[in-house]
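All protein chains but one are shown in place.
Presenting subunit A:
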Amino acid sequence: MAMISKDPVQACTATTLRQFDSSKKMAMALRKFGKDGISIWRRGFSSSAGLESSSTRDATPVNLFTAINQALHIALDTDPRSYVFGEDVSFGGVFRCTTGLAEQFGRQRVFNTPLCEQGIAGFAIGLAAMGNRAIAEIQFADYIFPAFDQLVNEAAKFRYRSGNEFNCGGLTIRSPYGAVGHGGHYHSQSPEAFFCHVPGLKVVIPRSPYQAKGLLLASIRDPNPVVFFEPKWLYRLAVEEVPDADYMLPLSQAEVVREGKDITLVGWGAQLSILEQACEDAEKEGISCELIDLRTLIPWDKETVEASVSKTGRLLVSHEAPVTGGFGAEISASIIERCFLRLEAPVARVCGLDTPFPLVYEPFYMPTKNKILDAIKSTVNY
């Protein structure tokens, strides 16, 4: 179901915004991406369970940065008061996510900022507080820490402390995160856990191009500040059929990517593909794994995970960030609270090591397929 959000941000600017129904949005999207992308025949979709858009099934195989680019085009198109800015975005960005935006929408709406993350975040909050949709890009998630103060102390608390007089719901921070094979300390970090600890922010992480476009559009239109982490490893590597139309995927809803009955695996972002490989291998050994993509980290979908663990009785969480204090700890604690009597084995966490992200040792640091496989086996055989 394509969601059209009726958020206060949009509502209060309704006089300046046009209300779109899905067909109109689609028509506009098609005009923009008309080129050669419209295919007449229907193609199947990847492992994502079911199509959640009622619009056309016309889709093209694109990679992650193109899907994000499409989402940004649509976002800027459908809301004249949305802006995209960040370091180097006007020529297309270092990952090409913002190509074509400046040319199409003008440099007043798509512009470069100087190199000041704290300034970028604070400035975005101000824009959002005035009812605009501010889509800021932090060039690498590792650089988000100067902005952390603004996001935690200002963005998360804006609506709360003003008693809903003001809010910065139009704020979306996009940032590439995660390991890329050669990134080293400052181009590979996964800081999602820091933001998950802040009531008032939402954290969304897609696993694939189709998910990314839908989740990004939903995040932009969500009436709350959202930090959207994009797995940079998948920018070029992941290719998937993505509908050309405007569609959104629901936030705070996890997705069961693969059904199983022996153990539940939970992950997000690039780690999903590693988990999937581990599932395949486990299948060969007779272990049936249920794989869940959390998609939104806070507020996270406890019900889906709980239902799955009630079925399987075992849980394994995997993420790239260091294990101590990572988001896996929250999932583990919550599920144990809810499913204690059902659990057959302790919750396993296969995560990065408790060291700064290493340079040469990246293969040892990462939660690889083999580590996960070992953990699956030891949990099942507990």
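In this text, a residue touches a chain if its C-beta (ideal position, glycine included) is under 8 Å from a C-beta of that chain, and two chains touch if they have at least 3 such contacts; residues count from 1.
The criterion applied here is as follows: contacts and distances are computed from a predicted model.
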If you look up the hidden chain in UniProt, what protein name do you find among "Clathrin associated protein complex medium subunit", "Protein sec13", "Pyruvate dehydrogenase E1 component subunit alpha" or "Cell division control protein 11"?
"Pyruvate dehydrogenase E1 component subunit alpha"
Out of A:Glu285, A:Glu303, A:Glu337 or A:Asp354, only one touches the absent chain, namely A:Asp354
By the contact definition given up top, give the residues of subunit A that touch the hidden chain.
87-88, 91, 94, 112-116, 118-119, 142-143, 146, 182-187, 323-324, 348-356, 358-361, 364-365, 367, 371, 374-375
